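This is the structure I want to talk about, given as structure tokens.
With one protein chain withheld, the remaining protein chains of the complex are depicted in position.
Each chain carries a letter (A, B and C) given by its place in the written order, and its residues are counted from 1.
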Amino acid sequence: MENNRFLEIKGLNVSFYTQKGVVPAVRELDLWINKGETLALVGESGCGKSVTASAIMRLVPAPPGKIESGEILLDGKDLLRLTEKEMQSIRGDRISMIFQEPMTSLNPVFRIGEQIAEVFITHYSMDKKEALAKAVEMLDMVKIPAPEKRVRDYPHQLSGGMRQRVMIAMALSSPNPGLMIADEPTTALDVTIQAQILDLMRELQKSIQMSLLLITHDMGVVAEMANRVAVMYAGRKVEAGDVYDIFENPMHPYTVGLLNSMPSNEKYRHAGRLEAIEGNVPNLLEIGSGCPFESRCRYAKPVCREKFPDVKEAGNGHSVWCHFAGDIKFI
Amino acid sequence: MNPIKIFKAGNDAESRAAESIWYENWLLLKKNRSAMFGLYIIIFFLFLAVFASIVAPFDPYLQNIDLRKMTYFSWPYILGTDDFGRDILSRIIYGSRISLVIGFFAVSISLVFGSLIGLISGFYGGWFDRIAMRVIDIMLAFPYILLTIVIVALLGPTLLNAMIAIGIARLPQYTRIMRASVLAEKEAEYVEAERSLGVGNMELMFMSILPNCLAPIIVQATLGVGSAIIESAALSFLGLGAQPPTPEWGLMIASAREFVSNAWWIVTFPGIAIVLVVLGFNLLGDGIRDVLDPRLKD
Amino acid sequence: MYRFILKRLGLLIPTLLGVITLVFFMLALSPGEPARVILGERANKEAVEKMNAELGLDKPMHVQYVIYLKKVVQLDFGKSIKTGQSVIDEIKARFPATIELAIFSMILASVLGIFVGVISATKRYSFWDYASMFGALFGVSMPVFWLGLVLIIIFSVNLNLLPTGGRMDIRYYFTPITNFYILDGIIHIFKTGDPKVLGSALTHLILPAVTLGTIPLAIIARITRSSMLEVLKQDYIKTARATGMSERKVIFKYALRNALLPVITVIGLQFGMLLAGAILTETIFAWPGIGKWLYHAIESRDFPAVQGGIIVISTCFVVINLFVDLLYSVINPKIRTE
Partner (left out) sequence: MEKILEVKNLKKHFEIKKEGMRSSGYHILKAVDGVSFDVYKGETLGIVGESGCGKSTLGKTLLNLQRKTEGEVIFEGKDISSLSDREMKAYRRRMQMIFQDPFSSLNPRKKISYLLTQPMRVNGLDKEFDLDERVDMLLDVVGLDRRYRNRYPHQFSGGQRQRIGIARALSLRPEFIVCDEAVSALDVSVQAQILNLLMDLQQKYGFTYVFIAHDLAVVELISDRIIVMYLGRIVEEASKAELIGSRLHPYTKALFEAFPDINPRNKREKKIVVGDVPSPINPPQGCHFNPRCPNAMPRCREEYPPLKEIAPGHKVSCWLYG
């Protein structure tokens, strides 16, 4: 099992040094992704999921951001120890990334063909003509109609869904794509377009055996896409496991609350009120050493404020970080 | 029905109570060292201007007949004397009065009228907007230095006219900035929200939108004081502003032109005074922009 | 495309008409009679009236306006009161000097300004960034006329390296062909093999060009920096980095092309401003261009000359800005393809 891991993160800590103080964006994060699987990283805004993605790519804006400690292992190599040059050869080749806003993540003054071709030129020293031919192939692969014509378009001439397809094409422009990090890839899209993009991603993943790190806040998207799930809250991983375990037997009160808050949850179809989590996401600046969910948790006890809990295992790789997981039934 | 829970207020509820955006911005500005440095320079010159009669060692008009010649660094004339034997330091100190007054006055003209036109133009649109923009376009078709010179040439070369000319020539910039931010602000949801609550046009325009449009105008005005000071000096240098023997910085430089080859200090020191005070306004203006313009924030 | 250009050109006409109208009425309504300027303060009433009739000033204002407008359209700005020469001829004779000065200042300002701005933005918070941005701030805080004088004190008076004014050493007799002395100097080399004329033209050009170019340089550097910083924060830069592109390519290929769009507008605006800024620089350096000439015209209340000069400079300003506007539209794919 171990050697099947494509990427493994150990003890990652990322902070942001702002004028108001040091924000611990990610704390003691362990995470791994197996070859060919989809891991969903779920959480609400500010939980550190996007920062984790940037950290894997080593693209955390610095300053103010800083990767404090930890290891990010790709085939046994620690990415955090590579030189910038070595890292550049991995970005876009072994690991690639797509972003939330298809409207702004493509360069407005270059044709989309040129932008895709750039990846081939960068990593495979192709000449421009060859690379452009490759770009047409890639557009065809992500099912953009009339790709020979489309390569000559500028981003603003495409719809949001089409642009996200171009982003995917760029991310896959490598003979050997290993991991695609998708940071809220469908949040900005309409639901019918979202379905198309998710389908495309699933299909491509199957055909080229690539791993997918899917970052999202939408539990519906998680249910549809993920093999495994990691739930983050305020910079901490609070629960992780198989997608069925997480949805059918959530063990952390936050995961339970998140599922209960979903209006599409069958439970509430005709019942009216939602079982909401009270309160607001805490300010990361004011978080202590305890469990970050303590301030909103209706089961919290004094110990929760003092100490972040140790891991509890429930079998099948289902882990949870809660002092009372398994002891109390959270509803 | 379920009771609605009341969230516990943090113990910071009162302590943070009065932090308006203006106050928070001021706190940020205070942390900006170069902006504060600029502010200190301005305060220093304001001090000189207000207490010129106490601070200046000599009467700026007093011609020292005994010296006759231009002297350099000789006690008690720290910065030397000019061709009439007048103390340069004292003239510079008195000159700060003129420059600051011109700077503030000229900017007030363009600030008040320019913003008002921009506000009404942007808010109401329609025929007023079309006419105002047409006129502004024509004014902007002149490089403003030229426009200033023309206006002052027409009104006659006096200090007051120089102020008015600078104020008028710079007015279109304020109108444009104000109009642009009003147009942007009008799109904000809170304007629609307040309209839906029955808030009338006047209250919307002056009480809601205007305060939110002030940021770029304040930046422009701060930088504008600096450029107004330079421009008034330039007008005086060309003989279109202050007239001799007024201790005006630009005029001092102009009258020293013929001595560049043997009395560099007469030219240099008034110029340094201009650079310093303008630098002060530019530093402060840049600092304010950094604080107020969220696009440049990290 | 052509329709677009024609449309923009069409917008130019009302603006220029406004400029001419404004200039005419401002001067026509201003105090001071041209006749008195010509004849002197002591001239008797009949002589003044006769002169007014000669200048067409006895007609009603709107008639004068229509006459003036008709003449301006034919590029006739009347005769200079002071010299009696045709205004347009005087402008033509002096314009190359100003254009030459402005072009050199602008090249200096744009090339250096963009370079400094890009480096500052990419090495943000470094010593270089602080130093160059403080320098730029210093640049925009300086009065042009003072800078010119200080440069003269340093380089002409003390170091005796460069001339204090003029366009050409009076020792060289040569007949200007184009009136752009740098060009003429080059032609002179081809004709006679003598590089001295070109050398002299260049040495005369340095100080005025530096003086005139300093403020635009500072402004362009500051704009380039902030525009670059803005672009570097965009998502597509993150995308570019995520594809493993080298940082140099990210900055000079992907970011710069976007960052230059607003800079181009500023360069155009500054170029127009230079023509007006030349009034001060040319006065200081005795540069025989349109700025110095206009200054003397204002000083002596030579109305036809002032009107002509202002209209010509403003027209250039407007046309340059239009040109830049078009350039911007051509470079920006969003406008080009829509």
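The criterion applied here is as follows: a residue touches a chain if its C-beta (ideal position, glycine included) is under 8 Å from a C-beta of that chain, and two chains touch if they have at least 3 such contacts.
Note that the coordinates shown come from a computational prediction; the quantities given were computed from them, not determined experimentally.
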Identified contact with the non-displayed chain, of C:K123, C:H296 or C:R336: C:R336
Candidate in contact with the missing chain, chosen from A:P175, A:P263 or A:P302: A:P263
Given B:P76, B:G126 or B:G198, the one touching the chain that is not displayed: B:G198
Candidate in contact with the missing chain, chosen from A:S45, A:T83 or A:N176: A:S45
Where the missing chain touches chain A, by residue: 44-45, 159, 161-162, 190-196, 198-199, 217-224, 226, 243-244, 247, 257-266, 268-269, 272-278, 280-281
Missing-chain contacts mapped onto chain B: 1-2, 4-9, 13-14, 16-22, 24, 188-190, 192-200, 203, 208, 211-212
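In this section, only the chains that are shown with their structure count from here on.
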Chain ID, smallest distance between chain and overall C-alpha centroids: B
Chain C: positions in contact with at least two other chains: none
Junction residues of chain A - those touching two or more other chains: 63
Of all residues in chain B, those that touch chain C in their complex: 134-135, 137-138, 141-146, 149-151, 153-156, 226, 230, 233-234, 237-240, 250, 253-254, 257, 260-261, 264, 267-268, 270-271, 274-275, 278-279, 282-283, 286, 295-296
Residue ranges of chain A touching chain C (in the complex, touch as defined): 57, 59, 63, 84, 88-93, 96-97, 99, 101, 104-110, 118-119, 122-123, 154, 156-157, 167, 170, 173
Chain C residues touching chain A - in the complex, by the definition given at the top: 125, 234-236, 238-247, 249, 254, 257-258, 261, 331-334, 337-338
